[in-house]
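Just one protein chain is left out here, and the rest sit where they should.
A, B and C are the chain letters, set down in written order, and residue numbers restart from 1 in every chain.
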């Protein structure tokens, strides 16, 4: 077991810390929200007063923050991880951010002789609590091999390639999920307005080529009209924004992703940022003047 | 076992007839292509010289033809099924056509006291050969119950609702499949141009929310650059055309389906009508100037 | 001056008849709505009891009906124009319909030795009243030359090509108009939500490359929040439907037109079918949660 520093105690970070402690690790924690530090301290974590302090006391630091700018600030910024880290330390950023940002952070770490992995996750809060996150890892293969066991209490890790590859893989995942939700929405709205029972359609097609984890997970929510998260619209917006920015930098046109992102923007303006991302179907419902549910 | 009339001996119809005969049925066949009749006759089918004759000799008639106009001609037209059918006969149209066309045919049948089911299939030629088609059935529930065993040698049938519901369900299926193929294409093109190995991305995401039958079946084809059908682009174009026309009649906007259909139109113009529908990814590849394979 | 038969006395047909009469022509009229015939009779037109009768009494027949099916019924159908027309007659269909339908009607006419022109108009009710319609004409050039003076009281005619070319030109026109309205909507919504005065933006850009008749005519309506027709959303839907169907038959992908049509479908579902087509901007406004006006 190891001493681990952990920066970022949000809805994902807290259960991840708990699982790391439950596996016998000693975890030093920091967050910009003081109460989050206190909460974890009562559960056995060691409180720190800055990311820099976390890094100065632990050679292995995990960061789990909202977006690219937060990760860059927490690691490269003032009082950040790199101010406290020493040559030979390892930083594992588990935030879902733009691959180019991961690469920038990696360069900053390498400049100080610090190892780096980008390791975003999917599976959401339930996966974080259950320790069953899918962890997509980018960085040097030998570094991944050296630290692969660190991930085990949090979920299942896969090596995806060089710096940024974890986040690129995450974006690929999120592209498919968003567009497939839209596809399921279009299919069920058409069926409903044609007078069919969407449950019957769901049962009829789920075993064939239209079958998917999205269909199994989200069609029942659309049919019930239940859009409680789950994975929030605002987070999917962030991910698709990172996908489209990355695509722009790489000159990769993504017409379906771009359309999905405009629709998510409309949902945000309707105040649905905290709805489950299956609410993408609401946009199609509104266009058709028909609800899949009811 | 029963006497069955079968009209339409194409790539799907022939193996369906074989499975019906193998199950002990006596099958009388007709096609507008004479050699197809001869071929099935050598295998034990009884040849007929028109759809009308097929219907006059069999109270149960299955039709399996390319599109709405063909089905209407074969059933409602001159020398068609209804010219030979008697009150109490049953027509099962297994063609993939527009639901409105199924409803028109149903009305024609009802006008002569003939029962009707629309029963399009998915699963393609392999499913037709193996007798494992997914059969989506619309019509009167008691009629479905009376004839459900007829479908067993060809695949697995599901009752979907009133006249046209089988074809509406098929269209819902095809909408999801086409858009999900596009989604997988966008994800893998982005990953490839970012320098990742698409096989690694595929392995990393297939177990999560991005997982689907399309991903499992089509990502490997995209990665190999193998677009041998499978299900042909031109048939998917026909299905999406029926979907968009049905959606227009029902006033259901389908922005992703509409975009997918424009892209399929481009593939048709490139001479890819007989490629597998996973070639939808080719359009994204061409936009990006990058191949997922190689 | 001439004897002219005129079938179709709607919002467009009535002022067109008035202008033909004002120019000294004798006009015999028919409509499926009897009161429209009576109204025109009080103004000096000769009433007839069918399209066939109109044609039997006049060698020159103009038709002006809503869509393809109406035009085919009025000309090719029972009691239609061709039942009354003689060899040497001329049918000028001024309805806005699918080019393929014009070609079908042309073939029917040719089969009876009757000349045919398709001659859809733009300019709407105001143009019909003022006699300033833009008239786009398809058919044989010598036939156009022979009858070009007939159009003069109604507007300005242009020869566009063979049968259907008038309607194809009209569809090209409607594609540009619909998409350009959407473009103006996106530009003004962005400007408004950025805090600018849309009137100032309109003034700043109207003289440059963004300038257009649509911008001049529709931006002020969007800025006032005035969506009184003008040209109705439901008619633009009909035109884009004909455009997309024609495009499908010709294998021409039209991704922007397809997107515009899905949006118009949404407006129809909101009950905006009789709003001016500048209401396409409402869809963008709703997505953004911002009004250009106010």
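We adopt the following convention: a residue touches a chain if its C-beta (ideal position, glycine included) is under 8 Å from a C-beta of that chain, and two chains touch if they have at least 3 such contacts.
On a predicted model such as this, the values are computed, not experimentally measured, just so you know.
Contact with the omitted chain, checked across B:86, B:226 or B:269, is made by B:269.
Contact with the chain that does not appear here is found for just one residue of C:2, C:73, C:148 or C:217, C:217.
From the options C:150, C:247, C:264 or C:279, the residue with contact to the chain not on display is C:247.
In the full complex, chain B contacts the hidden chain through residues 255, 262-263, 265-266, 269-270, 286-289. The omitted chain makes contact with chain C at the following residues, 99, 122-123, 134, 136, 158-162, 164-165, 168-169, 171-180, 182-184, 186-191, 193-197, 200-201, 203-205, 207-215, 217, 231, 243, 246-247, 250-257, 259-260, 284, 287-290. Listed here are the chain A residues that touch the chain not shown: 241, 244, 247-248, 251-255, 258-259, 261-263, 265-266, 268-269.
We take it that only the chains that are shown with their structure count from here on.
Shared residue numbers account for over half of those found at the interface formed by chain A and chain B, and the copies are therefore classed as meeting with the same residues. Our note on geometry: chain A versus chain B, Cα centroid distance of 38 Å, whole angstroms. Chain A and chain C have Cα centroids lying 52 Å from one another.
Multi-chain contact residues of chain B (touching two or more other chains) are listed as 247, 251-255, 259.
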